[in-house]
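A protein chain is absent from this complex, but the other protein chains hold their places.
Read from first to last, the chains carry the letters A and B; within each, the first residue is number 1.
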Amino acid sequence: MKKEKVRRLISASAMLFPLLLTVAILTSLVLKALPIISLKSLPTLIFSSAWQPQKGHFGLWPFILGTLWVTITAFILAAPVAIFTSIYLAEYAPGKLKKILAPGLDLLAGLPSVIYGLWGILLIVPFISKYLAPLFSSYGSGYSILAAGIVLAVMILPTIINISVEVLNSVPTELKEAALALGATKFEVIYYVAMKKARPGLIAACALGLSRAFGETIAVMMVVGNVPEVPHTLFSPAYPLPALLANNYGEMLSIPGYDSILNFAALLLLLIVLIFSLMSRLYLNRLKRRS
Amino acid sequence: MVERGRLSLRNLNVYYGRNQVLKNINLDIPKNSLTVIIGPSGCGKTTLLKCFNRLLDEIEEARVEGQVIVDDQNIYDPGVEVTLIRKKMGLLSQRPQVLPMSIYDNVAFGPRLLGQKDKSYLNPLVEKYLRLAGLWEEVKNRLNEPANRLSIGQQQRLCLARGLAVEPEIILGDEPTSALDPQSSRNVEAHLLSLKTNYTIVLVTHILRQAKRLADYVAFLYLGELIEFGPASEVLVSPRDPRTRAYITGEIS
Partner (left out) sequence: MDTAWEKAKFKRPKRKIIDSLFRLAAFSSAVLVVVILTLILMTILIRSLPALKLSMIIRTPGTGYYLGHEGGILNAIVGSLELISGATLIAFIIALPGVIYLNTYLKKNSPFSEAVRFSLDVLWGIPSIVYGVFGFLLMLAWHLRASLLAGMVTVALVELPILSRAMDETIRMVPSEIKEAAYSLGASRWQTAIRVILRQAFPGIITAVLIALGRGLGDAASVLFTAGYTDRLTTSLFQPVATLPLAIFFQLNSPYPEVQQRAYASAAILTFLILLISLVIRFFSRKLSRHKIK
C-alpha cells in the first residue's frame, strides 16, 4: 500500500507539472520585464517607435507593427486558400485522392521552419525582388513583409486545413442530404448549410493558424529583412518581435534595461499568441465535447 | 399528356462497389396514393428511396443501372437537371434534419433557392405549408427562433412543411417516425394520410402496424429483391410469397 501511495504521489506531481510550468513561464517573464515597465511607462514601451538601446530608447512599436503586418498578410493569403482546400477535401475530393493528399498535408505540417525559410530565400525572395516588386515600381532586395507573409501563409495552411476538414466532416451527411433533397445545388448546400453549421469551428481553425503565425520565428526572420523601422508597404522589410528576440536575446549586452526590454518583448509576444490560441482551443474543445 | 406524380422503376440494379444491393427491380408506384416499403434491416429500403431522388449520386461507390421514370422521364438520363428532379420530391429522413437557421428560413429555404425573395410572397407561403404540416399554431409566434429549439416531433413536421414548400409531387419518407414519441408519430402519420389525395407518398417503415394503418399499396423487399407488390389488403393479409408471409408473421426480421 505504501508503494501505491508513492506511485500516486509521483504521477500526481507529474500531472501538476504543466500547471506549474505555465505559471513559472508567466511569472518569470513578468518579473524580468518589471524593471523596464517601472522605468518607462507601458504606453511608451509599446507605442514609441524609437529603438535606440544605447541611448536608452526602447520603443517596441516598429516590432509590434512588423509582427502585425507579417501575420495579417500571411493570414489574408492563407485563410481563403485553406478554407477552399478543406472544402474540396471534405466535400468534393474522391476517396482515393484524399488518401494521397493526407500524407502530403502531414508532411507539409511537419516540415521544420528552417526549411520553409530556406525555400523563401531560394524562391520567394528572388521572385519578389525580380518580378513582383518592380511591377509596383518598388526596387529592393526582396527581403520583405510580403516574402515573410507568403512563407508564413504556406506554413499555417496545413494547420487551418486539417482542422477545417475535421470540422466540415462533422456536419452530418443526412443534413446535407436534406438540403440536396430540396433541390439545392452542391454550392448551396455547402454555403448555406455545411459552412453555416461549421462556422464556429472554421473560425477557430483560422484563429489557431493566426496564433501560430504570430509566434513563428526562424522562417520569418530568414526572409523579412530585420530592419527596425515602421514598415510602409508590403515590399518594405520589417522586424517582428520573434526575430528581435532571436537575434538579440542570447547576447545580453551590458546596456541597462536591455535584457529587461527583451523579456518584456517576449511577454508581449506570449500574451498576443495566447489570446488567440486559447480562444480557439477552448472553442474547439467545446465543439468537440458537444458532438 | 404527362401524368404527374407517377414513379416507375425498370430493371433497377444498384451496387455499392462490387456488392449488389438492389436486384433487377421493376415497380410502378401509383399516383396519389401511399405506398409502403417493408423489409428486414439491410435489405435495401433506404437505397431504393435514395434512387428516387438521385441522392445516391452523392455516394462515391454507388452505381445505378436501369431506369427510374418520373413523369415519363428517366431521371438517370444524361442531361437531366438533378436539382429539378429533387425538387419534385420531398424527403423525410429517419431523424429530422432541420437546417441551421430559423423556423421561417427553413420553410423558405427551397423557394428562396428558386429566386423567390419577396416577403409578400414568402410570408403566406410559409404559413400555408406550416399549416399543412400542422405546425402553424405552435410556432406562429416564434418563427424567427432557431429551428433546433423545437421538439423532435415538431422538427419532423417542420421538415415536412419545408419539403412541401418546394411544391413536390412525391413525398419520400425513410422511417420518418422512428425517432418520435408515439404522440408525435400519430401526428405525422395523420398529416401524411391527409396529404395523399394530392401527393404520391412512398414510405419506408419497420413497423408493420404502421404499414397497416397507412398503406394503400405495399412493396416487400428482401435481400435486395422485390418479392411482392400489391394493394395493402392483399399483401398484408394474404401474401402470395412464403417469404412475405414469414416476414409478416415475424419469423424473419
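In the analysis below, a contact is a pair of C-beta atoms (placed from the backbone, for glycine too) under 8 Å apart; a residue touches a chain by one contact, two chains touch by 3 or more.
Predicted model only: the values in this text are computed from it and were never measured.
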- Message: Can you say which of A:P18, A:P43 or A:G95 touches the chain missing from this structure?
- Response: A:P18
- In the complete assembly, which of A:G149, A:G201 or A:G215 touches the absent chain? A:G215
- Hey, which chain A residues sit against the chain that's not shown? 4, 7-8, 10-12, 14-19, 21-22, 24-25, 28-29, 32, 80-82, 84-85, 87-89, 91-93, 101, 103-108, 110-119, 121-123, 154, 157, 161, 185-188, 190-191, 211, 214-218, 222, 242, 245-246, 249-250, 262-263, 266, 269-270, 273-274, 276-278, 281-282, 285
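Here is the rule we use: only the chains that are shown with their structure count from here on.
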- Query: Which positions of chain A touch chain B when the two form their complex?
  - Reply: 94-95, 172-185, 188, 192-193, 196-197
- In their shared complex, at which residues does chain B touch chain A? 53, 55, 58, 60, 83-84, 86-87, 89-91, 93-95, 97, 99-101, 109-110, 113-114, 159, 162-163, 166, 172
